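One protein chain is absent from this view; the other protein chains keep their places.
What follows is subunit A.
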Amino acid sequence: MNRMISAALLGVFFSSQSFAEVVVVVNPQNSATLSAKSVQRIFLGKVTEYSTGEEPLVINQAPGTAQRTEFDQNILGRSTAQVTASLAKLVFTGRGVMPTEVESDSEVIDLIKQDQQAIGYIDASSLTNDVKVVNID
């Protein structure tokens, strides 16, 4: 409940700045079943496999971008610093790798075009036919 309120407040805050409606995207050929929970688990390194058994290539946008802030707050439900802290724990115990980091929506789309197992997020306004939106509601 608290989280919903703070998410809503943040929403208000961001709408006055640069509002980003972030959508999670994968390769159109990716047939894995994905939900909000499985997306969270993949981006926090808690699972290392899609429902299809394939290994995801996780793509993050650079910290501080509207997309990253929005994704971390609303989909992962924590601050970017907290996400980095959880990932650092996995990386420095040999049980995870840092997600690939890119600087723009078009780089996310390019990587997803090249790699069938890639998963990322972009602003809805950048959507193209090269990627498929994951329905996480």
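Everything that follows uses one rule, which is that a residue touches a chain if its C-beta (ideal position, glycine included) is under 8 Å from a C-beta of that chain, and two chains touch if they have at least 3 such contacts; residues count from 1.
Note that in this section contacts and distances are computed from a predicted model.
For the chain that is left out, the UniProt protein name among "Spermidine/putrescine transport system permease protein PotC", "Acyl-CoA dehydrogenase", "Topoisomerase IV" or "ATP synthase gamma chain" is "Topoisomerase IV".
By the touch rule set out above, subunit A reaches the unshown chain at residues 2-3, 6, 37, 41, 46-49, 53, 62-64, 77-82, 84-86, 88-89, 91-95, 97-98, 100-103.
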